[in-house]
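What you see is the complex with one protein chain gone and the rest in place.
Here is subunit A:
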């Protein structure tokens, strides 16, 4: 019996043949729990793009991509467990979609030599690649977002916002507090009054904050929320009849999930973004043909074109372009995580490249360097059209206030380097 079992096992192993080279990309997703409604479309978009590249192009440089999905539940401890469980599979790059998990993984990825891409979240000063060698946050970060919101308000007020009162309604966590320093600096520069309104997790009860807004009548409200906090804030704004076109959310407060519950009242709500919207792109024809209609979608296939699906897909597209760059630099298709890091650091996204991929004008152009892991800080403003049931871009991409942000990034990254005994450098 034992002999028969061993023969069968050997036969199975031979039938499987030699292990093919593959590029492993972990997906630290959250499809369950309070934030699952946001985690699902992002993860679907992220995985579907890799599947498309595998099915249509046979992988990247002839190497198939294997996705290693691990459920974090948006829980920092589980996120770290997922990292530990997948890092030895030859993982090329991590995209944890959580600022909390990102902070925990920064020293770990540095020690393990694995790059991490925290697009529009995470530690903002990781933009300084001379200190954060393995962390990338292109094309935009939180501080860019804070500046984009203020620039938009400036543009709507003929460049003068002195004396205006601007409220920040924020998730009372490390994530929600990220823009405060930038907004304080911008308040000094432009002479507006900043009003801070923290909301405790999870944000289901915000009556106090919105009563205060009703009493003190800020001219604009900026929101830094996630999950249920967004839906409740938008509903409360509708309830107190706050003008929705003066209400701007960060990109994590700007998905369809955030506005639909408030119905028509949410019409006119604005949200920042660093990528384009909808599904009117040639790439999505291929996505439907090779992935969704072929039954190979990561989810139900019903999220294609939604804001968070697009963001996940965009993150995967940037990862694939970085893999291609890394393969060129390394002269081999079967790259390591260190070579992937080099590829990310040499990544250049141009309009011609995006158009060739079937994503014309989908995101800003940018070039990554050692000194600049965060791109050039371009973003745009979108606005919710309740009747059409979609966000529409209402501005072109514009750059954040590099004078203010550059100084803050330099200060914060220098402090991190000192605390952790890092000698900044690009050699």
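Everything that follows uses one rule, which is that a contact is a pair of C-beta atoms (placed from the backbone, for glycine too) under 8 Å apart; a residue touches a chain by one contact, two chains touch by 3 or more; residues count from 1.
FYI, contacts and distances are computed from a predicted model.
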Listed names "Erythritol-binding protein", "Branched-chain amino acid ABC transporter permease", "Fumarate reductase" or "histidine kinase", matching UniProt entry of the absent chain: "Branched-chain amino acid ABC transporter permease"
From A:257, A:372, A:400 or A:413, residue that would touch the chain that is not displayed: A:257
Full-complex contact with the absent chain, from A:232, A:291, A:404 or A:417: A:232
Residue among A:208, A:350, A:369 or A:420 that touches the chain left out of view: A:208
Residue in contact with the excluded chain [from A:111, A:300 or A:387]: A:300
Residues in subunit A touching the chain absent from view: 31-37, 40, 172, 196-200, 202, 204-205, 207-209, 211-212, 214-215, 227-228, 231-232, 235, 238-241, 257, 260-261, 263, 265, 300
